[in-house]
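Only a part of the assembly is drawn; its chains keep their places, and the rest are absent.
Labels A and B are assigned to the chains in the order they are written; within every chain, residues are numbered from 1.
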């Protein structure tokens, strides 16, 4: 099998995860990592036996490097992503693709112009449970969807990062709902706030009105002890429940409750392999820069609604 | 023990339930029922060994009748309730107390003027599980409340009644949230609609902004197979889950999950005994006419929001 010459930019907690998975993937030829912090760069380089750079320009000149993943802090995504695009690399940028919609549009435009693939790290699309839910919805197992409810909470005493719970956490549910309902958001009403010493909002309750009439509701925070990541889709004929963590699905209708046993798979592995397949076979990007832009737009609407205590319409989404 | 001379007006499905419970209650002296449909009146009268009337004026003249419960269709509550008040009877009116806020205010005013007790049938307040949740919240077991989520769904192929799912079903959660959070609703955003051949809306997704910052979210419908009636209260330090049906409560914080075993009790029995105690001991009414009015106001806001697709503020609530 042809392998993709690949590198990781930014090897904090999540970047290291990508290094670990790429190291073991038969599709990847992990060529190098790029990490500003020299001590960390050395450490990761040694631990996974991979060449390391602290200078991105040098990193981008590694021969046969075709693709990179961007795991740096959000505020640097536009700059780092642009450098990678200018160097002709295909890229997978962690979510949120950028902190602001305009930056996301710029990045998407650059990638389009340069003819490189640009994907965004909406990892839940690669959760086998989400795929199974999508199949169920497609064969109309729940009838008409009335409401999708996402709950994504966990305690983070300190949160290093440059975005709040909406763009860091709720964004997963926003994308998952767009993906599963195959519909766009028309209006957003949200409550947001900060109950602990977080620099950004640490809780967000977001209600989405989808164009075709379904409702989305997202409960996300960094406060509640005990990690919960669930999705409930309530339809006219049945209810689907998904635990994102265990990947268990339940379909319950008037006659029975069924839990199909689907094998667990690491979503990050599936996500990175999808990225590499997109590069190798030159297929359409999904989730694409456009998906990233739409999710950021909805996040911004939620943040605006939280601040203004008003409903925010997304007429043109 | 002194017993309350009591009667039931309207003996459909729910009125019969009240007859059954009052028949067995050591606090009640069940004197008579009033039921327009003579066949039904006779049947219930025979089944429970109780005097029956089809004419409300005659019924209200039964000697020693001190208290009545009103279980007729919603649209007749104002008329029937007013007659009972004019006859000097204390009354417990089924929810919604009336179909419109103005009628509710009229009824409350009449009762106040006549010096009779007026309670409204928000039965969930008498669910032992709700009481236990209230105790937990009072001793701040969850820290700051971020969100209360209520789910109340069940399939009703045909629904005989004169209100929709908001005033029939979601109203329970609206009152329970006001009662538990001890706060008032400032704004309502809702999605409502009818997916089946129901005369009224058969689903409602309602987001409530409470004055002190907590969020309420209610998912209510007459569509989803499998009856679910749950409440989740998510706080900064812990999460409480309640199943209204089994009355089971779970409190989960960072260290453990605890399910206290509290004895099951029939909420209707507790509710009717509370009504009779209020009459016997001349104590404050709870839930009161005022509670009924506020709940109807929130229901009306939800219906308006659902129709207009706009946020509805309740500045003066």
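Quick note on the criterion: contacts are C-beta pairs under 8 Å (C-beta built on N, C-alpha and C of every residue); 3 or more make two chains touch, one makes a residue touch a chain.
On a predicted model such as this, the values are computed, not experimentally measured, just so you know.
**Q** Assuming the complex is a homo-oligomer with 2 chains given explicitly, what is its full copy count?
**A** 4
We adopt the following convention: only the chains that are shown with their structure count from here on.
**Q** Distance from the CA centroid of subunit A to that of subunit B, rounded to the nearest Å?
**A** Averaging C-alpha atoms per chain gives centres 43 Å apart.
**Q** Please output the residues of subunit A touching subunit B within their complex, sorted ascending.
**A** It comes out as residues 144, 146-147, 149, 153, 155, 187, 189, 191, 193, 195-196, 203, 205, 207, 209, 213, 215, 217, 219, 221, 223-226, 228, 234-239, 252-254, 257, 309-311.
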